[in-house]
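Omission of a single protein chain aside, the complex is shown with its protein chains in their original locations.
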Amino acid sequence: MADLSVLTGGRAGDGINSAGLLVSHLLNRMGYSTYMYFDYPSLIKGGHNFTITRAADMPVGACREKVDIVLALNQDTIDLHRDLMHDRTVVIYDSGKATADGQGVPVEEILKEEQAPPVMGNSCMIGAFAGAAGIPFTIVEEVFGTQIPRGLEKNLAVARRGYGSATRVLHIDRGHEGPFSLLSGNEAIGLGLLHGGLDAYVAYPMTPTSNLLHFLAGVAEDHPLTVVHPENEISVILMAHGLAYAGKRTAVGTSGGGFCLMTESFSMAGTNEVPLVVVMGQRTGPSTGLPTYTGQTDLHFMLHAGQGEFPRLVVAPGDITQACAWSARALSLAWTCQVPAIILVDKTLCEGIAPLRDGAFPPLPDENHDVPAGGRYRRYTITASGISPMLHPPVPGSAVKANSYIHDEAGITTERADVTVRMTEKRLRKGESLLHEIMRLDPVERSGREGASITLLCWGSTLPVCREVAGNLDFRVVQPVVLSPFPGEQLKRALSGAEQIVAVEENALGQLAMLCARNGITVDTSVRKIDGRPFAVEELERRILEVA
Amino acid sequence: MADLSVLTGGRAGDGINSAGLLVSHLLNRMGYSTYMYFDYPSLIKGGHNFTITRAADMPVGACREKVDIVLALNQDTIDLHRDLMHDRTVVIYDSGKATADGQGVPVEEILKEEQAPPVMGNSCMIGAFAGAAGIPFTIVEEVFGTQIPRGLEKNLAVARRGYGSATRVLHIDRGHEGPFSLLSGNEAIGLGLLHGGLDAYVAYPMTPTSNLLHFLAGVAEDHPLTVVHPENEISVILMAHGLAYAGKRTAVGTSGGGFCLMTESFSMAGTNEVPLVVVMGQRTGPSTGLPTYTGQTDLHFMLHAGQGEFPRLVVAPGDITQACAWSARALSLAWTCQVPAIILVDKTLCEGIAPLRDGAFPPLPDENHDVPAGGRYRRYTITASGISPMLHPPVPGSAVKANSYIHDEAGITTERADVTVRMTEKRLRKGESLLHEIMRLDPVERSGREGASITLLCWGSTLPVCREVAGNLDFRVVQPVVLSPFPGEQLKRALSGAEQIVAVEENALGQLAMLCARNGITVDTSVRKIDGRPFAVEELERRILEVA
Amino acid sequence: MAERTLITGTQNTWCPGCGNFTIQFALRNAIQKLADEGVPLETIVLVTGIGCHAKMADYLDINSFYSIHGRTIPVATGIKLANPELTVLCCAGDGDAYAEGLDHLVFAAKRNSDITVIVHNNRVYGLTTGQYTPTSPLGFRGRSTPGGTIEPPFNPLSLMLTSGAGFIARGTTRRMKELEDLISRGLRYRGFAFIDVLQICASYFNVGELYDRQGYALSGHDPADFEAACRKAEEWDYNRDAPIGFGLFYRQEKPVFEEQFDHRRLTAADREDMIRAILAAKR
Partner (left out) sequence: MAERTLITGTQNTWCPGCGNFTIQFALRNAIQKLADEGVPLETIVLVTGIGCHAKMADYLDINSFYSIHGRTIPVATGIKLANPELTVLCCAGDGDAYAEGLDHLVFAAKRNSDITVIVHNNRVYGLTTGQYTPTSPLGFRGRSTPGGTIEPPFNPLSLMLTSGAGFIARGTTRRMKELEDLISRGLRYRGFAFIDVLQICASYFNVGELYDRQGYALSGHDPADFEAACRKAEEWDYNRDAPIGFGLFYRQEKPVFEEQFDHRRLTAADREDMIRAILAAKR
């Protein structure tokens, strides 16, 4: 079984993320499934950044504890990562910047001779990597051709010299997968939203969803998509309210701190029934916490944010493909059921890079809101489903009235007890309708061996690592993708027959386990991680075997 | 058994709340326990306002479904409240403004003859009420003497005329209770905070806690208390952070919408360990909802608000006396354990008026933070209890560093995995320490008959109505006053032997029941109310008997 | 549309004598005039905050978005962005627009969002029973400041001038005809139109007499002259007694925010092509 891990490290600001991505693309074109993790502190230049690209002949979505190749753009990369190296780890390093046992690449000399600027140093190292790994240079040419927009010739020249300078130490055969489109989670969410009919995206930058803003702002350069970055998150969500009220499918993106500022208007969506979608990227908290590291600590906050009670959709995709598919569905469901929706992700998923697989672009229902003929339009008409026909201004002859107060069917404020009850009941029925829609969409994913004695229960970005561990240990995995409305029946069914349920979560309190307990599902034991770093495969295996 | 209900009604802006309060004071001085409910829509003048004062020879804290006397300052009071009247309800009305079967009081003529201004009309009606109810006029004099700051003589003269104009229809004997200090919930919270050592209060007006701001602003006129009303709620909680960091015991007050704006800084208190107290008055939601009506819909929002995981104190007092005592304790505990605290109340409690009873001013521990001698002060020193010694600047020779990032013991930002884990564990231990403190304070209240087959489980302002119903039906009542950290053991103990647990809540989802389920406590059935109005005694009785 | 009146049947709960009635009439007339000129009524959208002023959303029979306290402006910008054919206006309170949500006001002016903001500046929080606002005079005794405020007011006109607003006016509920005219002009202005309306609060700040005594209609003032507008705006600082000018202080055309977006709709096919192209580049 092929399974290769490549660590690419260097100073922040030196393009480590791009270099790691090129490594991924090379291995992608070689016919492997890849996964890339990007680790960086909160600073712009000078600190240490690294990526780990893993390539295998099966789907992977997590790192292993050791790497096979280290591509060192500086000395730190060698010194800081000794614990990640094994006996046969090959170190390829820029010999002008580091010394090590391994293959030195005289980057500076090569650049000088090729009259190339210093930024092309990474191309030289990538070339050396390809040479050492036995990747045909034609693949380097293919990858550079699509991935390097400027100075292709010169970059290739430099890469060829790096390639030539390397001794072949590995013999990677061609694999049989892909090639896939490699996407970050943010990009996958963006594409999913676009598939779901996104008209507008509004956001204020915040790790780990800033790159979704950047991605969609790029799309908006060439396409009729409205992308706005306003003065703060309060403005973000209120602009979204305005856009959606007037008929544009709108999403916003943020992280915990920014979401806090949105909660008041999130609750407003509960009452005024304006469909909103929030992409919410978790990171290590509380408060500013570790802004560039991961966590799964905001589940219950998302389930309950905002005063008052109202139905909401919370989906927590587990990998790139689910992220794309469920972002599309979230936008579509928010509009069908006129509820606020949260796409709950985290730094691991947002900034990890992996192949987009089948199922990323599900068919979506047409939403048409039949408006009863005759008489004036009433925005909040009471219906059996709890869902009122939604029109947007202009509606000839009618006023469309949205209202944050308790209101009557026409949207006029009321303080009457009976109307308050009827409108609350309408909201509850809308929640039922939403649950009904969810039921049809397989809200609980299962994999691994049916009938296995141990079931790993997980949510969000721990899915791939759980899948791999379950594969290795012959366990089963159950993942509720939808967390609100809670698919209790499906989850119970998926878990039926489980002898031992082990919840795997990247938080301290066991938030999914809490949610299960509330719904009458008992988790037997938990494995938790709280240091801001995602589980490595062997780490999770060890931790599970300790308790299971 | 004496049990009298008096409805006082009139136009908004006509001082109905004050009139109702005078009625309460008269009955208080007559030796009864009183409770006053105030019902008003969200407008300033012209809409309909009413109060219901209930007086009995036992503690009461809720209204009955019918009233015995209607004091009508306008026609609406008679027309709108027919459903509250029974066969023998006595209507006393201003004969210049209304017509009814009952006792008309010629208010306008009396005012004219006494050369009194129109605002004294209410005094005339109060006098008539006292006359009709057989309350000695000396009691009117006593009450007016303490409660009417300006124009006492003229008000008394007018009241005497009203008194004389009334036919005595009731024979209220002197009771044997009190007289008590009658306080609104807001005032009780204010006094509790003052007892707890409050130095500063910061708030932006919002129903139902605006009157706490007004009350404390009044106190600050004569006493060294810092009261600030800044530009918005974000500023409110951040000023509180600054005040508390620099050593002032500070509380803030708001309702759901304002709390939303505070969540980001609430989470900051999780990380920077600055003690904060938030008085959070629930009203009917979601969003603006019914701003002047009640609800218990924000419990889970309070338990989970803010990104990340950190211990917090949430107390939900059930009556005026608990409100005072637990506000004092909340401030004290926030400082002892360096956690953010929420005093979770609602419109019913905040704006209801009732006697303050024994136990309102509990003794509080001295908090002294022993700082290990030698070396520089480290704000976040890791300790077994999770609680670090807290000093405020100036500390000679040391810098006091608060930080919203994950930090080391000195308060310097870190991104290290190991320190992140240690600091998270420190926070968890702090939660344990808080729970330990809570244990010693009787966090679960019980009343009614031990061993009764039916136990009413309630939280917050439904306590008094549950107590009364339990008294009538020979049930038992259990009320967790502290909701976070959850006193699971105590609650289980309090509920042990319960044959049927009926949760009584003013929300649609059964939020306490949900919290119990999560903690392994099963509620058998629920009685819920969602129209923004508190339970009346008979209503709750009926509802319980339907399901129990 | 002929059969539609502009007033809903909802019971009005403003206090007797409240200036909001005047604003309501002025606004209704201004809207009626737009309609008479052929602007379809259903293309007009009102956004309100929370406060006495905000009840306008219930009382006017036009599209409305009754938002939350302090948050009219970004909603209005969102609506205009969604559909530039709509005429979007806000009725905001002074607590609303000058305290709770001040930043939005500054940014809408800065970006020149094509909306009209009418601030019902009664210089008090009406609906929450009379606390001071950013434009209450120094020493104002409200329920949160029983001893009088210790903060002087700021001057919203000056603030709007420095923020880049292209249409800046002040009206008062004591001069309804002029107010109606200002609103009409604001609604027609392409860009961010700001109208501060000194509104009487009959219950908590009843200073009609002051506005009558000190007020005068601007005349001979050139609204194209920025410096002159600054001086004129500074004439009265919302605090001390001084002449209070009513009328248009400043007017200038600027590039409009919402016009700089691509407002075409993507067809479903375009959309899928776009996605395919992006995916191809990532392979």
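In this document, chain identifiers A, B and C correspond to the written order of the chains, with residue numbering beginning at 1 in each.
As a working rule, contacts are C-beta pairs under 8 Å (C-beta built on N, C-alpha and C of every residue); 3 or more make two chains touch, one makes a residue touch a chain.
The model shown is predicted, which means the values in this text are computed figures rather than measured ones.
Chemist: I'd like to know which visible chains would be in contact with the absent chain if the whole complex were considered.
Modeler: Looking at the complete complex, the unshown chain comes into contact with A, B, C.
Chemist: So one chain is hidden, and I want to know which residue out of B:200, B:419, B:514 or B:536 touches that hidden chain in the complete assembly.
Modeler: Candidates B:200, B:419, B:514 or B:536; residue touching the omitted chain: B:200.
Chemist: Which listed residue (B:56, B:240 or B:316) would be found touching the missing chain in the intact complex?
Modeler: Answer from the full complex: B:240 touches the omitted chain.
Chemist: Can you tell me which of B:226, B:381 or B:447 touches the chain that was removed from the display?
Modeler: Once the missing chain is taken into account, the touching residue is B:226.
Chemist: In the full complex, which residues of chain B touch the absent chain?
Modeler: 28, 146, 179-183, 187, 191, 194-195, 197, 199-200, 202, 219-220, 223-226, 228, 230-232, 234-236, 238-248, 250, 264-265, 268, 272, 356, 361, 392-405, 407, 411-413
Chemist: In the complete complex, which positions of chain A touch the hidden chain?
Modeler: 13, 41-47, 203-207, 210, 213-214, 217-218, 221, 227, 229, 231-232, 257, 287-288
Chemist: Tell me where the left-out chain touches chain C, residue by residue.
Modeler: Against the left-out chain, chain C lists 101-103, 106-107, 110-111, 134, 150-155, 158-159, 161-164, 230, 255, 257, 260.
One rule holds for everything that comes next: only the chains that are shown with their structure count from here on.
Chemist: What is the distance, in whole Å, between the centres of chain B and chain C, each centre taken as the mean of its C-alpha atoms?
Modeler: So the centroids are 37 Å from each other.
Chemist: Measuring centre to centre with CA averages, how many angstrom lie between chain A and chain B?
Modeler: 43
Chemist: Which residues does chain B have that touch at least 2 chains other than itself?
Modeler: Residue numbers touching two or more other chains: 41-42, 257, 287-288.
Chemist: In chain C, which residues are in touch with two or more of the other chains?
Modeler: Within chain C, the residues that touch at least two other chains are 50, 66, 68, 101.
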